[in-house]
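The complex appears here without one of its protein chains, the remainder shown in place.
Then we have chain A:
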Amino acid sequence: MGTNAPEYGAPRTLWRKLAEHPPPGEGAVRRGWRSPVRGVRLTSVLGLVLLGTLPLVIVTGLLDYAAYGPQFRQAFPLDVAWLRLPPFDWPTRPSWLFRLTQGLHVGLGIVLIPVVLAKLWSVIPKLFTWPPARSVAQVLERVSLLLLVGGILFEIATGVLNIQYAYLFGFDFYTAHYFGAWVFIGAFVAHVVIKLPRAVAALRRSLPDPDLAPLRPGPVTLSRRGVLALVGGGSLLLALLTVGQSLDGPLRRTALLLPRGRNPGEGPNGFQVNRSFAAAGIQPALTGPAWRLTLTGGGRTVRFDRAALLAMPQHTARLPIACVEGWSTQQTWTGVRLADLAALAGVPAPASAHVVSLERTGLFRQATLQANQVADRDALLALRVNGADLSADHGYPARIIVPALPGVHCTKWVASIDFRTDD
């Protein structure tokens, strides 16, 4: 199924003519590729590394979408038709599930950047070969390569900019990153189906290598093993400078160049903030003594002030809070079980719960929780963290914390919860 045989497809005269009329300088370009390590073997090794790892980045990315609860129309982009995993309820256990999947998605995505760049370096002579195609099959394959290369670079660029809050691209990150991923997935599958047999063959025995190996190899300055070590070293360097954003304690500082590489302060509330109280634009008076939590459900409305909530049975859980941007932190939260609040609202086993914040503007000022996310023994309306009252930035007077729930759905500055039954 390879398209590398020097035969021409239909119409033969066209392809032959094209081959016979190279643009000026074509020979110089062809002879200009000098690196002796370029060749089908290096490309195959790099390709197999990506084949083993990129699917993990893809799947964790799609799982992230599922974790946002698309059934409640709160996963972005909203309308994806069939371009999604089959629907399922995102589990609450293990509590570090989202921390793991999203940490992997972002972390592994960053770590693979050197491998992607090396792979592109290894095949770049093909971009300039003449003739560019000898058949319709090759033309189509080249177009699919634009989707492949454009796709992976687009995903890397938007992802890397997003986790550093530099929205230079001027379009919606979720929409672009999500649909860009699907364009890439199709091209990736096609590329694997077309090229895998050749990659495996190249690693089993030596193959004739008309495209990649240089015509006039230059002196060896780095062996193939040296190149692979260099790529691995680049990945290791990025890993060392990224993993800190998922660690607590002094090791967090090792993420030297990332926004989440420092602890924002000392004390019980000295952990990462995703949206500050100031940015949420809530009037401070609304979170003062006048604040009431409103619970609705089953035709009943009940209100509690903070003192009443603190007088209820308190439950403490050590739970991670993990962001779609890949960073996470584990803290000890104390508050009232959501299941207890549901019972107080007269809906002991709700099908879902709709949580609304005091915040008026943000995309995540409200979130809907699944039945299992309300019922989990550690699903809380947290009032305190690490033994102290929540700070304003962490959601005082009360916030949601649920095991394995994406951070932005752990609504802060909660104003009301509506417990819903299926009908």
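In this text, contacts are C-beta pairs under 8 Å (C-beta built on N, C-alpha and C of every residue); 3 or more make two chains touch, one makes a residue touch a chain; residues count from 1.
The working rule: contacts and distances are computed from a predicted model.
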item	value
Candidate names "Thiol reductase thioredoxin", "Lipoprotein", "ABC transporter permease" or "Transketolase"; UniProt protein name, chain not shown	"Lipoprotein"
Hidden-chain contact residue, picked from the options A:Pro55, A:Pro131 or A:Gly186	A:Gly186
Candidates A:Leu42, A:Ala75, A:Leu108 or A:Leu147 - the one touching the absent chain	A:Leu147
Chain not shown: contacting residue from A:Gly47, A:Gly69 or A:Pro114	A:Pro114
Touching residue (missing chain; options A:Leu62, A:Leu258 or A:Ala342)	A:Leu258
Residue touching the undisplayed chain, where the options are A:Leu83, A:Leu203 or A:Ala371	A:Leu83
Where the unshown chain meets chain A, residue by residue	1-3, 7-10, 77, 79-81, 83, 110, 113-114, 117, 120-121, 124, 127, 134-138, 140-141, 143-144, 146-147, 149-151, 153-154, 157-158, 160-161, 164-172, 175-176, 179-180, 182-183, 185-187, 189-190, 193-194, 218-219, 221-222, 226, 230, 233-234, 237-238, 241, 256-260, 262, 264, 272-279, 393
